[in-house]
Structure formats: C-alpha cells, structure tokens
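Note that one protein chain is taken out, while the other chains of the complex remain in position.
What follows is subunit A.
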Amino acid sequence: MEFAELIKTPRVDNVVLHRPFYPAVEGTLCLTGHHLILSSRQDNTEELWLLHSNIDAIDKRFVGSLGTIIIKCKDFRIIQLDIPGMEECLNIASSIEALSTLDSITLMYPFFYRPMFEVIEDGWHSFLPEQEFELYSSATSEWRLSYVNTEFAVCPSYPPIVTVPKSIDDEALRKVATFRHGGRFPVLSYYHKKNGMVIMRSGQPLTGTNGRRCKEDEKLINATLRAGKRGYIIDTRSLNVAQQARAKGGGFEQEAHYPQWRRIHKSIERYHTLQESLIKLVEACNDQTHNMDRWLSKLEASNWLTHIKEILTAACLAAQCIDREGASILIHGTEGTDSTLQVTSLAQIILEPRSRTIRGFEALIEREWLQAGHPFQQRCAQSAYCNTKQKWEAPVFLLFLDCVWQILRQFPCSFEFNENFLIMLFEHAYASQFGTFLGNNESERCKLKLQQKTMSLWSWVNQPGELSKFTNPLFEANNLVIWPSVAPQSLPLWEGIFLRWNRSSKYLDEAYEEMVNIIEYNKELQAKVNILRRQLAELETEDGMQESP
C-alpha cells in the first residue's frame, strides 16, 4: 500500500501529548495510513485517535533535539506533541502533512473503514427522492418527478431525480437548463402544505449583457403561480453584484420578462469572505490574552455574526413570503449551491415542523445540501487554520448549522435534536469515517461508488444507542411556524463550537445532565403514578364487587 511510503517513522516512544482540559500524557505515537494514535499503554488513560483528514495545519518547533509539533484540527482543536529526536519529529511532521492532504478521494478513510456495528438501516437508502415526493404528493398534483438528469447530462450538480411542475416536460427542462448557471434549472425545494406555496431554487439566469431571455424558463416558473398571484424572486446577491454578473454572462430576471415576479436582493457573502471571517473568528477565540476591548473588536471584525444575521434574515424573509404573503418564491444567487441552500434550508426549519425532528433534519441535509449539490469536498477541504489561500473553501455549511443553533436556542423545546447533533454534523462534514460528505455532488458520488464502498453517516447516527446522545430531552412537537429574532442582542456566539476547546464546559455539562435527570425522573414518576392509579382502581372495583352483594 502506498501509505507505507509516506510513513518514514511509524512509531516513536516517549512522546508527550498536550491537549485542552487533559493532563499531559506520555506515550507511544503511532502513525497509520489514516490515523495518528497516541497510547500511553496504561489501562486507564485515554488514547488519542486522530484522523489525518481532521488535521488542518501543523507547526513544528525545535528546542535542542526536542521537537514539538502543533496540530491544528479542522474542528478547531489544537494539540501539541513533544517528540524526542529531531529526525523522528521531522519525519512525523512530513508524514502528517502528506497524509492529511491526500489528493485522491479513494484513498480517504471512508474507503477503508469497516464498521464495528451492525447496520440496521442502510443510510444510503434512508432518504430517497421518491419517498420525499410522496410526503407532499398527497396534497398536490401540480408537481412531478423528472428523470431528465438520470445520466447527469442536463445538470452535473443535480441529482438524477428532481421535482418540477407537472406541466413542464423534460424537453423544456433541457432548454431551461441551458439558460441557468451550471444547468441548474428551477426545481422544487419545499412545498408548504398549509397554503400550497412553494420554494424553488436554481442557478442565476444567463441573461448576459444583451438581456437574453428564455420562454421556457418563464413558463416554468410561472407554472408555479396561481392565477392572478405574484411570486417573489429572492436573489442572494446585492443588486450591484447581480448587475455585474451580466458581464460574465450571468444576470438576473428582468421585470419585463417576468412581470408576475417581484425581485428582492438580499446580499449574503460568498466563499472567500466567509472563509476569512471564520479564520478571524477562530483566531480571536483562541487568543485568551485579549482584553475586553480587543476581544469585542476582534469578534466584531470577524463579521461572523453579521453573516449569521444576514443569512437568517434572508431565510425569515423567504418564510415570510410563503407563510404571510401567501406567495411562492424562487431563490438563487450565482451558482445556487451555497447561499441559496442556506436560505432554502433555513426557511424550511422555520416553516416545517418535520425539519426540526432528527429524521426530518437528516432528510433536509440529504435533500437540500447533498443532493442539491453543495460542493462539500471543496468547501470543507480546509478549515480555520489553512494558510494556503485556496479558492474554494468556505464555511457555508457551518454557517447554516450555526443559524440552526441560533433558532434552536430561541426555541429550545421545538427541536427533536440537541446542540451535539449539530456539532457532530460539523465534524463529519470536515473529517469522517463515513462517505456521506465525500464528493461535491451526486454525480461524483456515483462515480466514486460511495454507496457500495463506504458507509453512510446515517447508518451510524440512526442507531438507537447513538441517537440518544443527540436527542433533545425538552422536545415537544410544535406545529407552528417559528419566527426567530434576528436582532444582534438575540444572536450570541456559538460557544459550543467556537469556545469548545478554550474553556472548560464541565459545570455547564453537569447542569445539562441535571436537567436531563429532572426530566427523566419526571417521566419515571408519571409512569409510576399511572401504575399505582390503575392498581388502586382495580382494588377498588374488587372491593366494590365484594361489597355489593
């Protein structure tokens, strides 16, 4: 196996590991093809198993012959290894560098991982488009499943099966695809059962400078409107950016050609700005020496919470159009694979109680992120510590999770899952033993044969034992639309992610446990009371029978 070539020193003794909230551990460091392992070889001390793919960056330092490697992980954790011997240290460092940046996806851990659990339900088949379609096909007959993209020929970033207006045939879809960025013709994202309004998403229209139009495109989106009704197009770029896009062949829907639609521009930032924001935020959180003014100004300068507010506001607006205005909407930015998905998925969290359940949220991620073609492979290749300025990394998905956390915080009883569930998804999007987040779209996943060769994250998560860790004990189904506040005073920093390795959460965790205990105890008592009542009632009827004669 090629890995052996990359591992010059597979084992070093007397390595000291320093990591947040644990005492230093001395032990043996081992490198395997996919893991960095440190074992103290004592029974009761914990071992460290770190996926190479979780390593974002490393630094080396030497004092005499003692080398130190500082490992910065994609989940923002920073650990330090003191390695005796300069050569060993250099070897280890170069191996880690090579192994954490493997070019070929098929060399990644998911292709080698063998699960230690029995698969009860194969996650690869948990959320099929046909099943999702059935959920609303009972309420409407205006939509159909189209198989036009089966070979990924019409739109490489779309899944094989998409939902489109019934009145539009596949031929028209092919034409519309040529008019939309990346072939991403408008498809159904969400159907609001309450009033039949819908969210559609697409790529930008390719109007160019000379105002090209496409009759089929107009027909397609008009097909979703009720007679005499207007719809809204939410463009996730500022008007300025949208206008500039025309020079590159892109553009936006002209009023003249889409008279039944009203266009709203809600600017949401794009990749590199978001990536920079993340880098600044994590840097601010990691520096414990900041005085108050510096901390606050760095937090502000990161702009992270501004992005959160922008995204949430756009999502609230979308939800408002649907639920309050009773209007259907089309959402797109440029490609329709990033900010578009943030808005469509968050709008569903707000509108649709099902997406606030564990199953429903998984389905949402499957539908609105994975199948919708969010390029996870590119976006999550590097995290907050990357120093190589690559173009495609961006914490788009993390921002989405942060927004969900913000809503969860405001409606702590309306979600079936807890914060840990969101943190787990963040971790797996960046480094995982499962194949779910590999590849940039369904087409790539098909080519990689992920279904055959790797395990789905959902197969693991949906086991009852695992689920219990992610279940919100406060959950009580809430069938209402939930409107979050987007005032800055209501949008705090997500400490569970960003301060996770910088401050002990011991007391908070204990308090959480106590809360769970109170709830569990309540259930127990309720059950006991009911049993006793029944028992008493039986005794009383027996008595009654004895007494009556």
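FYI, contacts are C-beta pairs under 8 Å (C-beta built on N, C-alpha and C of every residue); 3 or more make two chains touch, one makes a residue touch a chain; residues count from 1.
Methods note: contacts and distances are computed from a predicted model.
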item	value
Protein that the absent chain corresponds to, by UniProt name, given "Myotubularin phosphatase domain-containing protein", "dolichyl-diphosphooligosaccharide--protein glycotransferase", "Neuroplastin b" or "Mitochondrial inner membrane protease subunit 1-like"	"Myotubularin phosphatase domain-containing protein"
Which residue of A:Ser167, A:Gln410 or A:Gln463 touches the chain not shown here	A:Gln410
Contact residue for the chain not shown (choose from A:Gln288, A:Thr388 or A:Gln452)	A:Gln288
Listed residues A:Ala153, A:Ala247 or A:Met515, member touching the removed chain	A:Met515
Residue ranges of subunit A at the interface with the undisplayed chain	239, 262-266, 285, 288, 290-297, 299-300, 303, 305-306, 308-309, 313, 316-317, 320, 324, 409-414, 474, 480-493, 495, 499, 502-504, 507-508, 510-511, 514-515, 518-519, 521-522, 525-526, 528-530, 532-533, 535-537, 539-540, 542-543, 546-547
